[in-house]
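Here the complex is missing one protein chain, while the rest keep their positions.
Coming up: chain A.
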Amino acid sequence: MSDRPKTTDGTVRERDADASARGTEPLLRIEDVHKSYGDEEVLRGIDLEIDRGDVEVLVGPSGSGKSTLLRCLNRLTEVDSGHIYLGDTEVTAPDTDPNAVRQQIGMVFQDINLFAHLTARKNITLGLRKVRGLSAEEARQRADSELERVGLADQADSYPAQLSGGQKQRVGIARALAMDPEVMLFDEPTSALDPELSNEVLEVMQGLVAEGMTMVVVTHEMRFARGGADEITFLADGAIVERGPPEKLFENPERERTKRFFESIRHE
């Protein structure tokens, strides 16, 4: 079973109490990552270090490269140059098996992408059975406990088409969590949902923050960024413009470009 604490009722900031217990060793290191599509350079040398247990929120206008950066982290997109490390493993090394790395990096998609032909439970057991090699019974128990963790124990036998958008995305999160990843990537997890349904997804994410999960989140949800992030990175045109804790970027950004971005969002 999961060795993670199951406190989902805590407030967002609660975990700061044991912040000192965490090492300062970065879990994710991104070094000079470049990526181009044809003539267009979408990532122009990204350097970033994310500590274990931290929540990093990537923001920026569309086309700034934040989703591409996220997809490079688990090699759904291959970098052109540069290096990405997860702990001691170089993710981007040619002899690194991407399938092994991806088991340690969970991903939640904007389009949710639940396996349409499988029930909520089987969406979760598929990876446990075929990738982790668990027995049917072990996988089922694990799936049920993950569904309970996202508050969907009663929907285990529902098919994706029978679930609401928010429920689907919570199953998507449970599917990623079941693989017991070291870090979770969220690619605009609420962009396809209307505000009411976004909330239930954000609550689940807040719960993960409270549990101390390392998270990299691309989002336009400024409430989450403000309340859940340890660091916010603002990207524009494929480069990091500014990085800092939420209070600083929201209230007192150094760069004019950052200021304009956060002002434009406030007026939405």
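For the reader, a short list of remarks on this structure follows.
As a convention for this text, a residue touches a chain if its C-beta (ideal position, glycine included) is under 8 Å from a C-beta of that chain, and two chains touch if they have at least 3 such contacts; residues count from 1.
We take it that contacts and distances are computed from a predicted model.
Set against the options "MrpA C-terminal/MbhD domain-containing protein", "ABC transporter integral membrane protein", "Sodium:proton antiporter" or "glycine dehydrogenase (aminomethyl-transferring)", the UniProt name belonging to the omitted chain is "ABC transporter integral membrane protein".
Of the candidate positions A:130, A:223 or A:255, contact with the unshown chain belongs to A:130. Contact residues of chain A toward the unshown chain are 74, 76, 98-100, 102-103, 105-107, 109, 111-117, 126-127, 130-131, 158-162, 172, 175-176, 179.
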